[in-house]
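Apart from one protein chain that is not included, each protein chain of the complex appears where it belongs.
Moving on, here comes chain A:
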Amino acid sequence: MIKNRVSGVFDTIHDTWAGLPGWQRWIVYAALFVLALALPSLPISSFMSPHVSWGDVLFFPIGVYILLALGLNIVVGKAGLLDLGFVAFFAIGAYHIAYIGTQTEWNFWAILPIAVLMAAVSGIILGAPTLRLRGDYLAIVTLGFGEIVRITAVNTEAIGGTNGIAGIPHPPSVEGVVFFGHEIFKYGLLDSRPYYYLLVLLCAIVIILTVRWDHSRVGRAWAAIREDEDAAEVMGVPTYKFKLLAFATGAAIGGATGVFWAGKVISIVPQDFPFMLSATILAAVVLGGSGNIPGVMLGAFLVAWLPERFRGFAEYRILVFGAVLVLMMALRPEGLIPSRQRKAELKAGTGGMGSLGAEVGGPDSVEAAEVAK
């Protein structure tokens, strides 16, 4: 079957990759980083984005979606907690830079850590009472949280109500640093590229952090929680603490993304943070291969890029996009580039997201096999 052959190819690539010595892998990483930085300047814009400026599309939605997906991946892909309100943390980051930036004379970079910290704290505030819930129940509560944050913003005059906040500070520019024929540290209104570079940098930091954690006790604890929470607890894993950690980390990444995004767009309104955005980022994570960083990035790229690329189809593009998503989930439910671990989890009907929270095994799960006997 084509399906198996495709996964076979991915497995081969993965094995070859894992077998390479460390320094060779680092060369590839560095090359990818440079490629990401060069993307807006490559002569591909007429193909990649015929309708809108390629640099703009790279910043939003592509860059922002990829970062949000990396953040949500820690919650959903690593710890296996279904979060339907991730947009809330993006909003909290954005509102913090907006409010503090317009009320005080503080520098963008001074506000960034505060906003990120506040996003992480809000993750803990949301998580502390709700992480005792599981699966569907957690999903419903997080969905509510996303809506609560948006509706609170609409109804709070101090942060602008429905009009939101305008005049958010850009990061301070450093003029005269010319690269690829343009100023790379000049944070103005027109050129998206300097902001895009910031996102690439943040992406690199997030990826390095996630990978390092993945190979530590933290990663093992998350994997155990994702695969079987009760079993993890009776192995001595403090499951509640590690779930909170996943929530706070994901929230911090979502918040940081919100800060960079708000610093570029200058004005934000509550309608910028609809439930659809949470759903889209979740779709990106699942489509790409929940838990696997390259997969999640590819998923986010496609989810962000396809609707922009096919803007020509006007309103039909979302219909087509929906059809593509449905088709994908039917043919390749484990995502485009799943990890091998993920595939095994899906087969066993675990992994939190494996059954989308419902406690029902897949057709080839152990439980189903036992019932069939």
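The rule we apply is simple: contacts are C-beta pairs under 8 Å (C-beta built on N, C-alpha and C of every residue); 3 or more make two chains touch, one makes a residue touch a chain; residues count from 1.
Just so it is clear, contacts and distances are computed from a predicted model.
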Requested in this report: Would you mind picking the UniProt name of the chain not drawn here, from "Heme exporter protein C", "ABC transporter ATP-binding protein", "FAD-dependent oxidoreductase" or "Cytochrome c oxidase subunit 1"?
Outcome: "ABC transporter ATP-binding protein"
Report summary line: Among listed residues A:I184, A:I207 or A:A348, the absent chain is touched only by A:A348
**Report entry** Hidden-chain contact residue, picked from the options A:L67, A:A223 or A:I253
**Finding:** A:A223
Query raised in the report: In the complete complex, which positions of chain A touch the hidden chain?
Result: 217, 220-221, 223-224, 227-228, 230-240, 339-342, 344-345, 347-348, 350-351, 366-367, 370, 373
